[in-house]
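The complex appears here without one of its protein chains, the remainder shown in place.
Showing chain A:
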């Protein structure tokens, strides 16, 4: 995967994860154009489109569009499954997730994504394991100080 964008029906960006190095200006341009293109599609249309030289896979869940740009050799149908898995993870974590949850807890949406995808590829195919890892990491965040065992750091 090259990047994933989440945006609302009004075109407001809610999450952007880039797995390729691009300048801020380029990212903004791509985002603007792609959002426009996807929002212009009618409801019953195909979830896949060719845009520039990329394959775009998108799906709408309630008021949010989940949009991924994949490479030529990637399987479009399994990308739809990846998007769906991410939505399921968010849903489980927030309990019936809605757009507002993602707006007000955007950093958590990122943390969840980073436990599911790494470098643009799925890292864990078990829903249970992803959620468990996030739970543990959250607990760790509550701990005020981290005790480092590596000796040379304790000075």
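Annotations for the structure displayed:
Going forward, contacts are C-beta pairs under 8 Å (C-beta built on N, C-alpha and C of every residue); 3 or more make two chains touch, one makes a residue touch a chain; residues count from 1.
Quick note on the criterion: contacts and distances are computed from a predicted model.
Remark: of the listed names "Exosome complex component RRP40", "proline--tRNA ligase", "AP-1 complex subunit gamma" or "DNA primase", the one matching the undisplayed chain in UniProt is "AP-1 complex subunit gamma".
When the whole complex is considered, the residue among A:60, A:92 or A:108 that touches the unshown chain is A:108. Residues of chain A in contact with the chain left out of this view: 13-16, 18-19, 21-23, 28, 44-50, 73, 75-78, 80-82, 85, 103-108, 110-111, 114-115, 118-119, 121-129, 133, 136-138, 140-146, 148-150, 153.
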